[in-house]
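Every protein chain of the complex appears in place save one, which is left out.
Entry: subunit A
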Amino acid sequence: MEMDTVLWSRLVTGLTLAFHVIFATIGVGIPLMIAIAEFIGIRKKDPHYTLMAKRWARGFVITVAVGVVTGTIISLQLALVWPNFMKMAGNVIALPLFMEVFAFFFEAIFLGIYLYTWDRFKNPYIHWLLTIPIVVGAGMSAVFITTVNGFMNQPEGFVMEAGQFTAVDPVQAMLNTATFSKVFHVLSSAYLTGAILLAGIAAFAMLRRGVKAYHKKALNLMMAVALLFGMLNTLAGDVSAKFLAEHQPEKLAAAEWHFETESGADLILMGWLNAEHEILGALHLPKFLSFLAFGDFNAEVTGLVEFPQEEWPPLLVHYLFDLMAGIGFALVAISLLYFLFKIWKKRNELNKWMLRLIALSTPLAFLGVELGWFYAEVGRQPWIIRGVMRVEEAATTSPTVRTLFFVFLLLYILLGIMCVIVLRRLFNNKPAEVEMEKWLKENPNQTIEKGDPAQ
């Protein structure tokens, strides 16, 4: 019975986070893209880019609304569903939570101003300057929240005495060993996903309505951003794996199905396990795990058997990890391919298959983010605060969480569907070309950069 409540508590939280992280990622990633587009628009005096910023901002604000409300839900659920966790963690990790609210507040204020002041300033750079607090606020929100997650993985900044936290150092708790690699990975993946999302939309629009200058420019810009952050994200993943190898070896070992401690450990891709924990049907890359974990093909990697079996994370995380990493590499490969086609004149980078691939990469990128978070959270089991508090000690005892799971599920289905409908209605009735023509009629003195195939 009690185990049941714990399971439902995990499901409610997992559900909320899985839904929220989509909008949180958009919320962190897109402002940077808007800022870049508006800046280029002003710089090049190309209204296409200004229109990009406008249209992206218009869609963005709808996703922000869903992100805000689901963020409010998750922050309350921390106390409602995990009262013991919040009581304990509140003593040590309240500072970044508190600062996150400030960062978000800051962002929300400037987003409000940004949306309603497109035509209020004579100097266009003043309006562009408003994007800076939005980008910074969104980024800092992610940073602060990620430090809390870092603390749950690598609790530091306190001394445990008789079940109570003493000698608390909030700053050290915030800047724990896990923070850097996590923040790096979260930010790089959010910017990558943001760019891929917009590139995917541009590719999708060109598949449906043919190549237009507006979408061509949007795709090119976003693929460049995606390539940059895709490579940074790969680096961040590498930093994270090296962090795990050193500080949280059981999590890495579970992800890699690495049971025995050994030097020159193989990297195992996919496959499955039999009852004796023997790996079947997997692809072995000799000594690669040692290399990934420590940058040395002969380094010793700690295996799972060093840890008591009841503290093993579920071995399922292997798949989450492999798929996440696979998607990360695929996204870099797709953006590289795009630019290879572009440089290599004989090939058209806007061919149907390339566009299809890019459109497909959008859901892949979000899947990657989801898998990454599921790996981070499931891989920490059975702990909620690693080594300090187990999940079942933290959960509420009220069996009502089961009912709440279904209520929240219904809510997210409703919000998800509504969000898609509203976004579709917002843009389907108003394709970019039509909006551009209207703009040109109102501003007849402006010209679009020459040499574009069509408007």
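As a convention for this text, a contact is a pair of C-beta atoms (placed from the backbone, for glycine too) under 8 Å apart; a residue touches a chain by one contact, two chains touch by 3 or more; residues count from 1.
Assume contacts and distances are computed from a predicted model.
Entry comment: the absent subunit's protein name, as recorded by UniProt, is "Cytochrome D ubiquinol oxidase subunit II", drawn from "Cytochrome D ubiquinol oxidase subunit II", "Alpha-ketoacid dehydrogenase subunit beta", "Spermidine/putrescine transport system permease protein" or "Nucleoside ABC transporter ATP-binding protein". The residue touching the chain not shown here, chosen from A:L15, A:I34, A:A53 or A:L97, is A:L97.
Only one residue in the set A:A108, A:L175 or A:M270 touches the chain that does not appear here, and it is A:A108.
Note that of A:L17, A:A37, A:I73 or A:V301, the residue touching the chain absent from this view is A:I73. Listed for subunit A, the residues touching the missing chain in the whole complex are 58, 61-62, 64-66, 68-73, 75-84, 86-92, 94-95, 97-102, 104-106, 108-113, 115-117, 120, 133, 165-171, 396-398, 400-401, 404, 407-408, 411, 414-415, 418-419, 422-423, 425-426, 429.
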